[in-house]
Every structure is written in C-alpha cells, then in structure tokens.
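The complex is shown incomplete by one protein chain, all other protein chains being positioned as in the whole.
In this document, chain identifiers A, B and C correspond to the written order of the chains, with residue numbering beginning at 1 in each.
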Amino acid sequence: MIIVLKPHTTDKQINHIIEKVKKLGLKPMVSKGIERTIIGVIGEEDILRVQPLEVFPGVEKVMPVLAPYKLVSREFKQENTIVDVSGIKIGAKNIIVMAGPCSIENHTMLLKIAKQVKKAGATILRGGAFKPRTSPYAFQGLGEKGLKILHDVSKEAGIPTVTELMDIRDIDLVERYSDMIQIGARNMQNFNLLKEVGLSKKPVMLKRGMMSTIEEWLMSAEYILASGNFNVVLCERGIRTFEKATRFTLDISAVPVVKKLSHLPIIVDPSHAVGKWGLVAPVSSASIASGADGLIVEVHTDPEEALSDGAQSLLPANFKILMTEVGKIAKAMGRSV
Amino acid sequence: MIIVLKPHTTDKQINHIIEKVKKLGLKPMVSKGIERTIIGVIGEEDILRVQPLEVFPGVEKVMPVLAPYKLVSREFKQENTIVDVSGIKIGAKNIIVMAGPCSIENHTMLLKIAKQVKKAGATILRGGAFKPRTSPYAFQGLGEKGLKILHDVSKEAGIPTVTELMDIRDIDLVERYSDMIQIGARNMQNFNLLKEVGLSKKPVMLKRGMMSTIEEWLMSAEYILASGNFNVVLCERGIRTFEKATRFTLDISAVPVVKKLSHLPIIVDPSHAVGKWGLVAPVSSASIASGADGLIVEVHTDPEEALSDGAQSLLPANFKILMTEVGKIAKAMGRSV
Amino acid sequence: MIIVLKPHTTDKQINHIIEKVKKLGLKPMVSKGIERTIIGVIGEEDILRVQPLEVFPGVEKVMPVLAPYKLVSREFKQENTIVDVSGIKIGAKNIIVMAGPCSIENHTMLLKIAKQVKKAGATILRGGAFKPRTSPYAFQGLGEKGLKILHDVSKEAGIPTVTELMDIRDIDLVERYSDMIQIGARNMQNFNLLKEVGLSKKPVMLKRGMMSTIEEWLMSAEYILASGNFNVVLCERGIRTFEKATRFTLDISAVPVVKKLSHLPIIVDPSHAVGKWGLVAPVSSASIASGADGLIVEVHTDPEEALSDGAQSLLPANFKILMTEVGKIAKAMGRSV
Partner (left out) sequence: MIIVLKPHTTDKQINHIIEKVKKLGLKPMVSKGIERTIIGVIGEEDILRVQPLEVFPGVEKVMPVLAPYKLVSREFKQENTIVDVSGIKIGAKNIIVMAGPCSIENHTMLLKIAKQVKKAGATILRGGAFKPRTSPYAFQGLGEKGLKILHDVSKEAGIPTVTELMDIRDIDLVERYSDMIQIGARNMQNFNLLKEVGLSKKPVMLKRGMMSTIEEWLMSAEYILASGNFNVVLCERGIRTFEKATRFTLDISAVPVVKKLSHLPIIVDPSHAVGKWGLVAPVSSASIASGADGLIVEVHTDPEEALSDGAQSLLPANFKILMTEVGKIAKAMGRSV
C-alpha cells in the first residue's frame, strides 16, 4: 500500500498516519520527494485495505500495490485448474462447448435439442428452469418441473447439464437435478448466493456481471473458493458499453487477462454478448482463438417459438457449422473440440 | 410494436409474419415504403414483446413503441406517490434526508450519530447490518445483532430507520427491526428478492444498479408494485462509467427523467456516487436543485475508525453545513427540509 | 512515480531499473516488502512519465503519484482565474449565461433571439457558423457568412458572442468576428487546433470530449495555457454512457472535481448533455447548485424550423422561466445572475 500525502502536509499529520500504520502491526517507510511525501507500507496489505486511510488529514490518495484476491490468483496456484463436470474436463486441452436452449420449455423440445447438439459435438447441455427476466410479466421459467425435465433428458441423451441458480432456497433442487450450477451475470455480486455455492460439492460456472471489472469478478470467484469450492469456471458474457449494434460488448481481452491473473478456466458466452444469432459464429471463433477453454451457446430447434431469447438462438444446422469452424480454430491452436 | 423488414423481403415472408401477428390476436398494418416495408402492430404490445420476432425470415429489426412498465408509470397514476415511513412522508413538499453510518458498529457509536444527524435535520437514520462487500475478507456487518442495535437506537433517539436487505432469508428480521427496507444496487435485479419485498407491508427504497438503465430500474420497481407493495422510493446512486475521478458518475438527469416517467418519489445517494466526502455537499445541493425528494448521506463521528466506507463519510460538523446549504436550495425551490 | 515489481524479480533486474532511473537524473528508493519489491522515484516525475518502464523485465506496473498537468492546476495558481469576454467576467461572483441558437440561420432570426435572451438575462450570445455534423448530408453551417451575421447582431443587440472553431484555417475569421472561441467536444483532442488557439489573444471555451476523462480534459487545457493563452473556460457537456434516456450523461460531479483540481472557471452545457428541452431547466439549476460558474443554453424562437438541434432548444418563454429558477438557486448560494 502506498500512501501519497498532499503538498504542505505537516509533520504532525505524517506522524499521526505513521502511528496508525504501526498500531496495525505494519511497517511504514517514509520517502520525502520534491513535491510529495509518500509512505510505503510493508506487511499484510489486507489489513490496510479495509482502513479508510483517505480520511486521515493530509492524505491525498491511497494506492494498493497488490491484487485483492488470493485463492483465485496464479500466484497462489501456478498450474491451470481443471474442473470436472461429471467426467467432462474444463480447462484441459479439449475445448468444451455447452449448448442448449435459453429456457427449458418441455421434454420433447429439450430432448430433440440435446440429441442434436450432442451430435454436433457439444458435451454439456444448457437450459434454464429459473430465468432472471427484466419484466415481471415475462416467462419466468418452469422451476422444479423444468429441472426434472433437464434431469430426465440428461439421462436419456447421455449428456451432463448446467443450469442457473437464482435463489438460495433452490440450491438443493439445482444440486439434485443438474451437474453444474450457473451463477448469472445479475447475481455475480449476490454475495450470499456465492457463499452458498461455495459450500456445494457441485462445480460452479460464474458469469461476469455486465458492469463488473475483471478484478471484481475474480473477487466474486474468491468468495466461492474461500467457502471451500475450488471447482469454478469463469464465463465472460459481454459488458455494457455505449455501443448499441450488439446487445453487450464482448470483452475479448478478458480471456488472456484472466489466464494471466488466475488459474481458473474461462469460457465465453457469445450468444448473450452479441444478442443476434448471425454474429455468434465469428465471435465464437474469436473467443477460442483468444485462448478460451470453451463456449456456452444458445441453440433452439424452433427459435420462432422460443419462450425467451429466440433472437440469439442458433438453429441446430447453424450450430453444426459453428462447431466445424470452431473446431478448425481449435486445431490450429493445438487443441481439439 | 413496429416491425421493419429487410429490403427484398418476399411476399411469402411478409404473409408469414402477418399470420403470426394475427394468431396472437393483434392487428397488423402493412406499409410499403420506397426502401423498406414496415408492419405496425395494433393491440397489446406486451404480447409481442416476448415473441422473438427478430428471427422471422425477412425481419431486420423490431422497435417497441411503448414503455414496458405499467404500474410505476405516470400514465398509470398521474399524481405523485407519497411514501410514509413511520410518519415521515417521502415525495411531498418536504425534502427528506436520511443519514447515518455505512455499517452499524456498536450501540454507543450509532446512538451518538443518530442524535447528531437528527439535531442537524435528518429525519431517517440509515445504517447497515448486512453489508455487500466486494471482498470475502472485508467486514460483512453485524447481522441480527446490528439490527437490534438499530432498533434500540431508533427508539432511544426517536427516529425511524432504513436498512439493507440482501438475503431473502433475512426479510422477517429486517421487517421486525426497521421501518424501511433498502434494496442495494447489486440486488436491483435480484428478482426473487424484489418479489419478496413486494409482499411486505414495509416501504422499500430501491437503489439503481450501477449498470442499469433507467428503464430497467423502473422495471425492477414494477416487480415490487406488481407483487402488491406500492410504497417504493427510488434512489439514484451513480452509474459506472469510464471516469475515475469519482467512484461512480452520479446521473443527475435521472431525477427529472424519473419524475417525468413515474409517479414514485426519487432520492439521491451522493456519498456512494462520488466516494469522497469532500464532494458530497455540492452534489447534494445539485440533487435537490434537480428536483429530488431527498438524500441519503453517510455520516460518521469517527471516519478514521469506520469499519466500512470511511472515505466517503461526513463528520457531523460537515453534515450540519451540508444541511444548511441544502436547506437554502430547498427554500429557493419552494420546498423545505 | 512508484514502480511495483513482480514477485521473484532478480537482483539483476532490479539493478537494471535502478541504473536507468539514475541515468535520468532521478533518485530511486528501493523498499522490499513481503510479497513485492517497490521502487519509489524521487525527482521530476515528468521525466519518467514518457519512459516505457512497464517493458523493463521484472516490472509489474508503474503508478504515477502526481497529476500530469501543471499550469491548469490549483497547486500552480491558488486563486480562481476570472476570464474576461469583452467585459463579461466568467469565474467571478456572477453566474454567466450564454444563450442562443445552435446554428446561425439568418440575420432576422438571430437578432430576434439575441434580444430576447439578453432581456431574459443572458450576457453572451452563442451561435454556430461552422457545425460539426455526424452526417455529411446535414446542414454544415453558413461559414463566414454566418460569422458576419453574428458580428452584426452582436453590435446591434449589444452582447458579446462565442462561436465554434473547427478548422485551423478559419482561426482568423473566428477571431475577427467573435469575442470568444469555442472548441467543441469532438475537437478536445485536436492538439494542433489547441496549440493555435493557445497563440490567440481571444478567450477560449474548451468543451469536454464526450469520452474524455477529467484528467485528459485538463491536459487539453494545459496545451492552450502552455502555448500562452491563460483565458480558458472549461465546459462540461455530458459524457457517453450506456444510459439512453438522455443524449449524454451530464457528469455533475465534474464541477466540484474541476474546482478542486484547477483554477479555471467551469460552466455547463445542459442542452447538449440531455438532448431534450424539457430536461434543460432542472439540470441547469443542478449545475449552478453544484458550483458551476455559468451555463450555455440553446434557445430558438422557432425550434420546429431550426436547421439543427431543434429538439433540445428552449423557446424564449421557457428560457425566461429557466433564468428565474436559476436566479433563485444562484441567490441561495450567495451568487447572482
């Protein structure tokens, strides 16, 4: 932690800060420059992080030196984490593609989609039973009924599943019926929910909030790891910017940034990022080329009748083309799908 | 709803869309322009809103004509809503100032602050027992113990209270111990939590998400009203932008925009918006001048020792100055504090 | 300047950096912490600012301690600068309101508007002869002809003027025909243009770029001061964010932030910020309450026929109401209009 003082700070003010730092068991190092005096603090930076040093008289600003996360960092664990979802390894050499409809609508439809995406190369089935909808009047998902359909289809089609958990009270249901728990973008900072899934034995996919920095995202993952669950996969899904040609702006650089800062696997959700099916394929290829460990893609056999997010859903035929293109990119990078 | 078609759309495609619209019980009106054919749809726009019309062959884009909210709109209710918090009226002629520490730390401190802010003119005491913290290692609030302190201090000092609810499981506690339920920015789209407070008898203060449009914010309020609770106060607290001189960017225009679109009262949280105590007073004056019905301000008797957000807390002496300045602005506008 | 090193940096790498710092005539101070080694650099920070220290082996990040601007800073000059525009003082006790049409359209119209805004209390007439338009097909302004009209109207109505300069080649014209040179948001980082107006004797109004940080804005002002022209007025006009209810998001906190960092006067352009005339008045009041030294407002006698930006122009009658409201706020703050 570096404490930058205002010009003309008095010795009394400086001593007041130094005493505070010492009282916390840390070691202050004062450096008087021409225009500013600076105090470097040696010791556990976390102790200082929660102290409002900015309010001390004479302090201009406080600059942290270290990242605020520990368990998710590359410094804590150098080798890549590989997350196992009922036998499917995320973060290893293989690119993992999760695919399926936005919402689970009925057994027949889900089974049809499950078979087609599996045939095209997807290894995890996605589908929502609890849907976070901006409008209280929009379809909110089938709830437990949807989870049962997901579970049955998973067995019939032989493909593990991922589904979103929105409400702490539903965690037992989601754990029982699916193989991986998804935390959506709107719940990335629902800290109580994070603590709960941190106590779960199931792997967790943590989507980035649409207005969250990479640092905040890693801090949210830290909540899960700190509660004991190290099986976390990060998912970049676009951030909110001024650009309106796409629903969100996919932050492609987040992939190599996260790879550098953390040992956790990272996948990309191109469907929600762009919001238009015609853009999903090129953005999927780009994601794999940037180093992502996988994708989660919306596929629907009849987007015209989809109960949610039809506009960004691919038809199975287009998904098949996407898988071929992504496969070529993966191969060019020495990976496989 | 306006459906804009691509150039060179075939009659077959146009008929396919027209049939779909009719099947939904709506009336399509086709208008063939020089460069584009457009289909206007007459009837309940909400029916179409959940249909993925963008995926129909030939459709270029779909433009909604109406706002997606109903109960919160000025069209639904023309006169201003006045929310009663244990006798304090929000949205009436009087400017309401809520003040207090970020976190409840102990009885002595809270009582001291409560007396001072009340003396300076604040009429509602704020203080958090459950704190949404970016870091799992930061102080998370005193929980139920804090709520009890809040309740006791409220009685002793004779001032009603507002406190944040983060977890559905804590709603009974918060209802029992405080006069108003706060939904924080990070939970603005925690839709299950919104539904629960919609069932509560207590008034609700709904903060705007740092990444949420005004329309999404009003939709979240709609969730609460649609569940039966019309006592909702909106709170603008800054949005996330590229500017880093302040913690967030206070969207001052949101005040007159909300006043125009909705009948609900709106207050401003200058402390979280700017993140630096030295900027709180001018931004408070600006908020009242823009037409806000009140403020929620962080005040701490000893910011140097505050367990959270000390950097943006005002000392009681500075809060008193702020109240004088705000009072002058309110008076100039024909209101009072 | 603080240089933070990566963990496990070798002594050789540290020495390499130390030598570089010394070679530049600066004094390095090494501080070895538990997790990181840090090098504080004492001396002229500007020397280091242009050095790409991040590329040195072992460097994790470089953190500047000082602001990069000098002449515009409060540290350089403590008392407020007052800019004189042909007798009108900006930055003094009086609130200055500039008003007029977006574009100069013809003599009759401009004279009519000039008289009305002057009567309502405006003391500077605005009007564009050169218009930066997103579309090459939109009205681009009357050019020199417009400037002559502006000049004639200024004499007839007895009110000084401000007008935008877009092209270095037009500087003589703008200097000859108007009292103040406006640099628009899109040219805030047109550095050659800034240098030229820095050589001018006329006062300059520098609008903030719609995506520029306050620091970059002050750096652009620094260009003008560094070329010799200290008569600079800053103008906040809204920044670009994800919110679409207004054309831009007025950054109201920028007013007190700039007041703290710089001695230059600051005014606000509410018309371009919100883009809708119905929101101009409340946002104008808020701007004055936040501490702004003035406003620049679009007024048109016939917005329905305006050749540009009619949607955000006030009718003279509404402008009069705005002036009354703003006057009350100014008075409450001990200022006057």
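In this text, a residue touches a chain if its C-beta (ideal position, glycine included) is under 8 Å from a C-beta of that chain, and two chains touch if they have at least 3 such contacts.
Bear in mind the structure is a predicted one, so any value in this text is a computation, not a measurement.
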Where the missing chain makes contact, among the chains that are shown: A, B, C
Selected from A:Leu5, A:Ile252 or A:Ile267 as touching the chain missing from the view: A:Ile252
Touching residue (missing chain; options A:Gly158, A:Gly228 or A:Pro282): A:Pro282
Contact footprint on subunit B, counting only the chain that is left out: 2, 4, 7, 29, 31-36, 38, 40, 42-45, 63, 65-66, 75, 240-242, 244
Residues in subunit A touching the chain absent from view: 211, 213-215, 239, 241-246, 249-257, 260, 273-274, 278-279, 282-283, 285-291, 325, 328-329, 331-333
Subunit C residues touching the omitted chain (full complex): 20, 46, 49-52, 54-56, 68, 132-140, 166-169, 186-187, 189-192, 195, 209-212, 216, 219, 222-223, 226-227, 240, 276-277, 303-304, 306-311, 313
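Assume only the chains that are shown with their structure count from here on.
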Magnitude of the superposing rotation for subunit A and subunit B (Cα, nearest 5°): 180
Subunit C against subunit A, contact positions shared by both copies (same if over half, else different): same
Chain located farthest away, centre of subunit C as origin (C-alpha): A
Mean-CA-position distance for subunit C and subunit A (Å): 38
Residue numbers of subunit A (touch at least two other chains): 211, 240
